[in-house]
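Here the complex is missing a single protein chain, while all its other protein chains stay put.
Think of it as A, B and C in the order they're written, each chain with its own count starting at 1.
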Amino acid sequence: MHTPLSDHQYGNHSPVLPPVLDPATDDADITIEDRLAIYRKLQVMRQFEQRAYDLFMKGLVKGTSHLSIGMEAIAAGFGQAMRPDDYTFATYRGHAHTLARGVPMSPVLAELLGRGNGLMGGKGGSMHLTSVKHGMMGSYAIIGAHLAIANGAAFSAQYRGTDQVAVCFFGDGTTNIGAFHEALSYAATFRLPTVFVCENNLYMEYTSIQDVTPVARPAADRASAYGLEARRIDGNDADACYLEARAAFDRARAGEGPSLIEALTYRHGGHSRADLGEYRPQEEVEAWMAHDPIDIYRERLKRLGVDATELEQVDDDVAEQVEQATQEAKDGPEPEPRSAFTEVWADGGSSWRN
Amino acid sequence: MHTPLSDHQYGNHSPVLPPVLDPATDDADITIEDRLAIYRKLQVMRQFEQRAYDLFMKGLVKGTSHLSIGMEAIAAGFGQAMRPDDYTFATYRGHAHTLARGVPMSPVLAELLGRGNGLMGGKGGSMHLTSVKHGMMGSYAIIGAHLAIANGAAFSAQYRGTDQVAVCFFGDGTTNIGAFHEALSYAATFRLPTVFVCENNLYMEYTSIQDVTPVARPAADRASAYGLEARRIDGNDADACYLEARAAFDRARAGEGPSLIEALTYRHGGHSRADLGEYRPQEEVEAWMAHDPIDIYRERLKRLGVDATELEQVDDDVAEQVEQATQEAKDGPEPEPRSAFTEVWADGGSSWRN
Amino acid sequence: MAELNYRHAVAQGIRQEMARDDDVVLIGEDVAGAGGVFKTTGGLLDEFGPRRVIDTPIAEQAILGATMGAAMTGLRPIAEIMFSDFFAVCWDIVANEIAKTRYMTDGQVSLPLVIKTGNGGSLRFGAQHSQSVENWAMMVPGIKVVAPSTPRDMVGLMAAAVRSDDPVLMFEHKGLYASKGEVPDGEVVDELGTAAIRRSGADATIVALALMVPRALEAADQLAEKGIELEVIDLRSLVPLDTQAIIDSVARTGRLFTVEENPRLLGWGAEIASIVAEECFWDLDGPIERITTPHVPLPSAASLEDLVIPSADEIATRVFKSLNS
Partner (left out) sequence: MAELNYRHAVAQGIRQEMARDDDVVLIGEDVAGAGGVFKTTGGLLDEFGPRRVIDTPIAEQAILGATMGAAMTGLRPIAEIMFSDFFAVCWDIVANEIAKTRYMTDGQVSLPLVIKTGNGGSLRFGAQHSQSVENWAMMVPGIKVVAPSTPRDMVGLMAAAVRSDDPVLMFEHKGLYASKGEVPDGEVVDELGTAAIRRSGADATIVALALMVPRALEAADQLAEKGIELEVIDLRSLVPLDTQAIIDSVARTGRLFTVEENPRLLGWGAEIASIVAEECFWDLDGPIERITTPHVPLPSAASLEDLVIPSADEIATRVFKSLNS
């Protein structure tokens, strides 16, 4: 009888090491402006989330919080490749994807702190970041649904003839739930401009994905079931992500239908809150810490001749923004009590009776 | 913009013709006893359902009824290969699968007629035929669920160390729903002795499966997503079904995990009730009518030297059984009124309060 | 005025709105080519073409996900869930996503969508194809819940649902599809959240919904022969709820009965009983009674199904007994 832990102790699964960086990516057709913008995005995401973590540990962020520290290259690369009117659909692990669309830090942080100046007035919280005017169509906290919802935005774009794409980010663990299958199958059948991006960070919450999945590549090995190509990339190389995104978006805009992309990555920390991620083999953690998206990107920019001080300037700018956002969030008011009773309905209220 | 009916009129999809019969199957390693038993099963299923259809048209079967006339080879072949203690999980189109396990016709027909002597006392109806003591673990009428439920029986068999297999039958349309994916993935991960049999009759209710599916082989093209082998057979050749079943059951009992088998077949009639199936290309209907499981099997038996009169004797026997079952069903009493209030709970009653 | 079947009234309501507004699309299993399993969408494919009337795979989560995503980006989709029992396979999209998204985003997202579905029993389809699940929907803040009982209401409430900027679940009663009624010519648009007094009477208030409305009316006719005059309110919509119509009626009659097709526990009548027991307590002249299907799954045999779903006779008997005790 075979069960996930019948042949090894919990945490003793075989480590999965990061891909080797492709040196040819240095020479890819990406402008230096795009690359500098990507670097800035990476810094914004990293520094923002480090601050969010501090605030969580200080008890200022209540409830829960899921960080993507270590996984920023995907959000930055895909985000940079999007058109301003494209749609993002993300998960509870959605801070980076929200920032990637240009949503300012301050309302995001205020939302994490449950303040009235939060992105959704404190009503949504960390797991539901949404900024429709930035194309950030929501962060979804129940596994699976948003893959199906992204299809609707893609369908609508097609119906309206706007050439927009809908980009949907989700985790490796999500590939085993029913909605994944329905959404992929539906998108492929209707040839929708949905780009599905699996952020494979090797773990669900506290369980290794390989322990509970019958194929080695949770997304890529499923692509053929939808008549799609298996595509797997180094999710810690922002340029690889950017290139893959550009190609997938082009196909989608050309009416060639959806893509399913598996981006290998890793979280530096645990799943959420104060989890330390100690169920992961030491060797694996170390290898991935050494394959950090920001280090990789900084080194590449230096190799391409960007001055170190220019990069430090970006880092400092961002640090200042984080300080300011922190201040604005902390200074934010508690939400108006009456806001608990607004926006159930389109008339702005919550009344169900006369 | 691509939608299912954007490039052809409804009903004008390309016809899918039956496979060519494999002449080598005549020589397969199947005993003549097994073959005669299969022939009898085919007759039981066919004649039973023809009678059920008559009774439906006469208004004696209320509600609905889904026939598998034309698809009997799968139920007969797989049924013949099962051990008495193996488990069957079927759909609303489950008359044949119920009869395949040796459940007598009379209580099945009485159930269709809503009588007190029905298999479930008239409480379940045509779509929910169940006879636990025959290993017929139920007919399930909402698409998808029973694939997941079959896994539980398979798990339990493994846990109890009994070498039983759970055999789960479902349609082509079912391969696009979430539960299909979850169940297959789960079975493969746990290497459960579940045998999944897709009865691909080319249609959902009134929609061609090819119009709404992104791959040509709705089940077989999904197998690799679960690390399984793609297996496709002629579902109208009962011997092909029997051989495939035997092999899959052997693998399952040997601890080699689940199988996913796509059996190509066709319904002679419509989806349910009085539907005539007129949304199907004439050429396709004709080709499949000429590839009838009973004709195929009768011809094979004759080639193998079985006397035509022996077969006619079986046909007549079965006809007599059908007459008798019809009489018993029609003579059956209305269910006891109090039975509407029994068996909600294990104490036999339906009380929710004191 | 034309006489229309309730099933054709469904198509008529959709047709009226699709003709008016290009943003309205219809998706679901067998809704296009086949015109719907219950023939409630017949003719729409021919009229509006395959871009707007769309057959889907059997994938209810995908269907409702696509519906939601389309609604949040400018369309006004109508989706069909063939039998309301199947909401159970896509309840996450309804209850956790569609219902909550406007609130969670503090109003950034509007979801002008309609989900139409065949609800209810009496057709001998058994426990998994006969449920009345309007209470599943009523429970969840953020969705409107409508259940018309006549062809005219079906057209007008469908139009109102499509025009609503909120998500609406439209419960069509399968047992009413074959029923007929007058529908005015020209555009018909009704208002959500308004009950209709189908019959006035001073002795007791009967609140009913969908298939239970004609049965309650029949019971009222029976009791009228015995000199008892019932006021029959057709709720038409559970959310919003026309509480005022109920309260006013109970103030007049002093007695309340609900007639519910759902199994007993937490049928919609429980909510109404609790509202009246709080707000009309001093008006009540006797106990509130709920006449419901007992708390059992639905049996498939005709005789058993008829036994458990409230009939006109049962309603009349129960009300008579209670008023005379």
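FYI, a residue touches a chain if its C-beta (ideal position, glycine included) is under 8 Å from a C-beta of that chain, and two chains touch if they have at least 3 such contacts.
Here the structure is a predicted model, which means the values were calculated and not measured.
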Seminar exercise, completed: For the full complex, contacts between the hidden chain and the displayed ones involve A, B, C
Seminar exercise, completed: Considering the complete complex, of B:Ala154, B:Ile296 or B:Ala325, the missing chain is touched by B:Ala154
Exercise. Looking at the whole complex, which of B:Thr3, B:Gln43, B:Ser106 or B:Ser185 touches the chain that is not displayed?
Worked result: B:Ser185
For this session: Could you list which residues of chain C touch the chain missing from the display?
Result: 85-89, 91-92, 94-96, 99-100, 103-104, 126-128, 135-136, 138-142, 239, 262-263, 265-271, 273-274, 276-279, 281-282, 284, 286-290, 295-297, 299
Exercise. On chain B, what residues meet the omitted chain?
Worked result: 87, 120-121, 123-124, 128, 130-133, 137-138, 140, 142, 144-157, 159-160, 166, 178-179, 182-183, 185-186, 189, 339, 342-346, 348, 350-354
Exercise. For chain A, which residues reach the chain that was dropped from this view?
Worked result: 1, 3-6, 10-11, 62-64, 114-115, 118, 122-128, 141-144, 173-174, 176-179, 204-207, 211-213, 279, 334-335, 337, 339-341, 344, 350, 352
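FYI, only the chains that are shown with their structure count from here on.
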Problem set entry | Approximate Å spacing (C-alpha centroids) for the pair chain A, chain C | 40
Problem set entry | Centre-to-centre distance between chain B and chain A (centres being mean Cα positions), rounded to whole Å | 44
Problem set entry | Whole-Å separation of chain centres (CA-atom averages), chain B against chain C | 35
Problem set entry | For chain B, residues that touch 2 or more chains besides their own | 1, 3-4, 144, 176-179, 212-213
For this session: Two or more other chains in contact with one residue: find those residues in chain C.
Result: 51, 56-57, 59-62
